[in-house]
Each structure stands twice: as structure tokens, then as C-alpha cells.
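Removed: one protein chain of the complex. Kept in place: all other protein chains.
Chains here go by letter, A and B, matching the order in which they are written, and residues are numbered from 1 within each.
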Amino acid sequence: MATAPNDEKQSAPKEVLLRVDSLSKIYDGAVKAVDDVSLTVNRGEIFGLLGGSGCGKSTLLRMLAGFETPTKGKIFLEGQDITNLPPHQRPINMMFQSYALFPHLSVWENIAFGLKRDGMPKDEIAERVDKMLSLVQLGKYPKRKPHQLSGGQQQRVALARSLAKRPKLLLLDEPLGALDKKLRETTQLELVNIIEEVGVTCVLVTHDQEEAMTMASRIAVMSEGYFLQVGFPEEVYEIPNSRQVADFIGNVNMFEGVIDEDEPDHVTVNCEDCIQYVGHGISCSPGQLVSVAIRPEKILLSQTKPDDKYNWVEGEIIEIVYFGANSTYHLKLTSGKVIKVQEINTTRELTCWRTWGAKAYAHWNDMAMIVLTQ
Amino acid sequence: MSQVSNRVFAKSWMIGVYAFLYLPIITLIFFSFNDSRLVTVWSHASLRWYGALVNDSDLISAVLLSLEIAFLSALMSVFFGTFSAFALHRYTRFKGRTLLSSMASTPLVMPDVIVGLSLLLMLVSIQHWLGFPQRGLFTILLGHALLGTAYANVVVTSRLREMDIRLEEAAMDLGCKPFQVFKLVTFPLLIPALVSAFLLTFTLSFDDVVLSSFLSGPGYSTMPMVIFSRARLGLNPTINAVATVTIVVVSAAVIASSLYQSHQERKRKREMALAYSNKNS
Partner (left out) sequence: MNESSSYVRHFNWGKLGVISVPYFWFVMLALIPILIVLKISMSEMELTSVSNMVDWSNGWPTVKLNFSSYLFIGGDALYIKTYLSSIKYAFITTLLCLAIGYPFAYFMARSPKHLQPMLLMLIMLPFWTSFLLRIYAWKTLLVSNGVINNILISLHIIDTPLLMMNNSFSLIIGMVYSYLPFMILPLYANLSKLDMRYLEAAADLGTSPFKAFWLITVPLSKAGIIAGSMLVFIPAVGEYVIPELLGGPSTLMIGRVLWDEFFSNNDWPMASAVAVVMILLILVPMAILNKYQAEQAGSKS
């Protein structure tokens, strides 16, 4: 997970680089790919657009690049309206999904491509390209053609090409989508390091929440063309604003219930399986129907009955999913509801009491859950 | 059927079809080295008919005319075929797109006699009005270019379909104006398709007899027209000699180009494999 927004960033005056005003893209007069989206991206930020396929994140990105014309709304870069600027006139560059490296040009020529279009003097181009090559550690292969490079190397050429013109805004379209899982983790960090070194502002599109969490400083969760929630990664994960977001990001157990006590310092919710005691106040009213969401890793399993009135359930382990570092236990409650509990495998014991069919208690503390009203 | 007899059946079927396709060609070549005036009775080997060929000025001038027409019409075909492929592939919605796409595919299947007749009647009407063009090289050229454009359109379209649109978007993104996108990215990537379209339309033109017969004027006989008029009269050993020369030249070109292509492909695959193994080491 990304580090918390550090103090330096917090204290530095936030300067808005990109502003998008109620942007919409409607195809054939009916299909709303992007529906009235507004957002601001600050200078130096990596802004993540996260969502499933067809949620409109790519269309939004393509409108920023200039490949799609918005049906409605405006795009401002440094306060200047660029909505109707064609792609070749925007100070924005894109790193394409599966890279779109020119197959007939060498690595060097690929990186120099954009610079040549600007009519930069030859020696300056050479200098800039060499700088870029060393930035992405490809100094050894300037003459190679894209097909002579491995997937990770191609990715770095694509990055160098899109950074060469020193764009004000860099668009990343599924930058790691074409790499295999192992390579993805190391590349992720490399990518962020390079971006931070250059200090370029980014908009990143991805369907992979882990990728969004690790790379982006802020995330917008997108569905059906609009933003469900915008926030820091930990905000979106720990304080989702709706069932949909809680469901989309990570795993979650949902308990439906009715508000009973509603006090400034705590709330209780009567659910079918237990009474939930929430250790902070929320804005709601007694009798209101709510969902209580608890992440599986915030629940503990025990063999003995917890000595508490609230926040525990009893059940039977019906499934164990072993991941190596941790395991997820599926617990079937007396009501028939199944919840997931994730525990870290701290010991090397192969046998323990947590087996199929074992009776177990699951409990959590009063700050572990979030009450969702919508 | 068992696996083995299946395979035997498959193999013999394929050999049978290839034999059917190549038997006439082989016979043609074989009897071109026959000394006898009778094309089908072997006497003894000789190069007599090749000698006759060298002195056959009618035929030689026809060959030269055919080459000239084939070259020019292939150029025109590739030019217009690329345009129409672009129009049809890039712009999925414009008024009259269906009309354009059917006009572009009609010459592919329309019987030659109809294409020939209709073009001729149009050219005659124009000539009636304006006093030109005279029937001859130019009119044949137009006919062949029409046919060739339809074929070039197919070749270029299939290449455009394979091409990743993101490459062109990347070029735009990096600052290319629309025409620069074409010049710097699309066109270089299309070159192999343009070369094969050129070769295909060249051969089509070099091979055509029906359109040429309709469209040519006095004094303009292409090689197929000369061969056709001789073949109508009966068997003629010089035709065998011409055939052999054509077949050898064309086959050599086709085989060489396909060997070159598969060599390139293999080289590319090797380099790709190498790139990945280097990374791991």
C-alpha cells in the first residue's frame, strides 16, 4: 500500500494542473461511456482511475489525450481550455496499453520521434534521448528494434518515449497490463521511481486495484461512467462511501442491520447474527437500515467464546483457502450466512485447530467496521 | 477409419489435387523442348521453338506492350487501391460508404466480359463527346487499373485491419499532424502490403485477355491477346516456349519473395526469443 500522504506534500501549496468540468461522452446518442465527470489533478500527483472493463475509464483517458471528443464538458490544463485541441497540439503524452512502439523504428528513433516533430536541434535531441535511455536503463540497446526487446524493456522504452517531450501531464493506460505477474511488482516500483524522479503529473488507468493502490497518490473508483468515490488509497479502502466501493476494492463481509442506539460516541446495530457495537458516532437515526462492512483481515478467529456482548459470531469452518503467507477461512454462521476471515500464517505448524468442520468464533474490535448507509 | 489410413487418404488427396494443378503446366514445359511441329508427339529434344520465339517480332512487341501496361496499371492500382482501402477502413460512417464498398468489390467477381463491354461503351461515349481518348494503350490501362484497384483494395485493407490503431494514435500523441502520421508511421508499415499489391496487380494485368480485347485499338496487341488468337486457331509450339519462359520467370519471382518473407519471419521470431532469454539471464 502507498505511504500516507506525507507532510511535505500536504504542506506544499496544492496547484491544480488539470481540471475536468462535468465531462460526458455519449455514443450514438444513448450509450453514456462517461457521465458528467468532474475532477482536479494537482501538480506532481499520480491520479489513478480504477474500474472494471467498460466503466468508462479508458474513454475518459482518451478524451484527455484528445482521441475522443467530449459530448459535453470542458478540460483545462493549467487553466487553459484544451477541450478542442487536437492530440498533436496538447502538451500531454500517453504511454499506451501494450505500448504501441513503432515496429519499424529503433529504440533510439522511437524515443526521438516526438522531439523531431517539435523541430528540436539535432544535438539537443541526441542529448535528450541519451538522458532518457539512461533514465530507463536502456543505454545498451539504442539500435534495437522493439521486437528485439523483452516485455519489460519494451515497457521502459514506451515510458521513455512518452517522457521525452517533458509533457505537463503523462497518461498511463494499463502500464503493466502486458507484463506477467512476477515482473509486474518490480516494474511497478521502477515506474513510480522514474515518474517521481522526473516529477511529472500522471493520470493512470488500471483495472487492477493493487496497481492503483501502490502507484497512485489518489484514486477515483469508476463505474458505469461516473465516479463512485475519489480519495487517497487508504481512504477508499478503509472508509468506502458505499457498498459498491467496499465491494469493488478488496474483500468485505456485509452485515445488514437496523440502528438501535445512536449516541455521539457510539452506535449499535442489530444484525441477524450479532449486535454490532461501533465505537464512534455516525450520522444516522434509530431504526434506519444500514450495512456494516468488515474486512476479512480485521476479524480474528478463536476456539473459545469471546467474553463480550458485542461484535462476535459463532460458526463452522466450511472452507480454507491457503495462500501461503495467509489463509482465508470461510465461516458458516448459524443463520446460514458465510463470512470470510483472513489470518496470517505466523507459524509453520501444518496441523492446527482451524480445520474443516471445526467450530470457531470470529470477533473484531469496535473500530474495525464501517457503517454504510448507501 | 483408422488414424493411419486417414493420413494416407489425406496425403493422397492432396497429392492428387497438386497433380491436377501442375500436370498441365509440366506438360506445357516438357513439350516446349520438343522438336516436332506436333505439340503432343515427342520426337527429340531441341530448343527450336525458343529460337523461333526470339525472331517472333509480333510476340516480342506484344510482350513489351504488356510489360509497359502491367507496370503502369499496377502503379495506378496500388495508388487508388490504397486510397479506397483507407476510406473504407478509417471512416466507418459516411454517406455512400456501402456504395463505395460494393463498387470496390464488384470488379473482383463481375465477369470480365461485362467489365470490358461496359468500360468500352463508356469510353466510346466520351470519345463521341470530346473526341478522345483513342482506343489503345491508355484505354487498356484504365481497364486493368480498375480491376487492379479492386484487388489492391483487398490487400491493403487486410493489412490495415491487422495494424494497431494505437500506433497512429501514439504518433499523433507525440506531435504528428495527420499527414505526418501517414508519412512516418502508416506508410512505412504498409510497404510490404503495397509491394504484394503491386506484384499481384502486375500479374493480373500481364495475364488479362478479355479486358484488353475490348479496350485495345488497332496496333495494340498485348501478349495474352496474341497468344489467345493463336491458341484459338489450334496448337502451336511457340506458345509452349512462351509459356515456359513466363512460368519460369514468374515462379522464380514468387518463390524468391515467399522464401524471403519466411526468412524474415524466422529471423524475427529468433530475435524475439533471444530478447526474452537475455532478460532472464
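Some points to look at:
Rule of thumb we're sticking to: a contact is a pair of C-beta atoms (placed from the backbone, for glycine too) under 8 Å apart; a residue touches a chain by one contact, two chains touch by 3 or more.
In this text the structure is predicted, and so the values were computed from the model without any measurement.
Residue B:V254 is the one among B:I191, B:V254 or B:L274 that touches the chain not shown.
Within the set A:F47, A:F67 or A:F255, the residue that contacts the chain not displayed is A:F67. Residues of chain B in contact with the chain left out of this view: 10-11, 13-14, 17-18, 20-25, 27-28, 31, 38-41, 80, 83-84, 86-87, 89-94, 96, 99-115, 117-119, 121-122, 125, 128, 142, 145-146, 149, 153, 161, 165, 169, 172, 178-179, 203, 206-207, 209-210, 214, 224, 227-228, 231-232, 235, 239-240, 242-243, 246-247, 250-251, 254-255, 258, 262.
Everything below uses one rule, namely that only the chains that are shown with their structure count from here on.
Per the touch definition, chain A reaches chain B in the complex via residues 65-67, 86-88, 92-94, 96-98, 100-104, 113-114, 117-118, 144-145, 147-153, 161-162, 165. Chain contact summary for the complex, chain B toward chain A: residues 164, 166-167, 169-177, 180, 184-185, 188-189, 268, 271-272, 274-276, 278-279.
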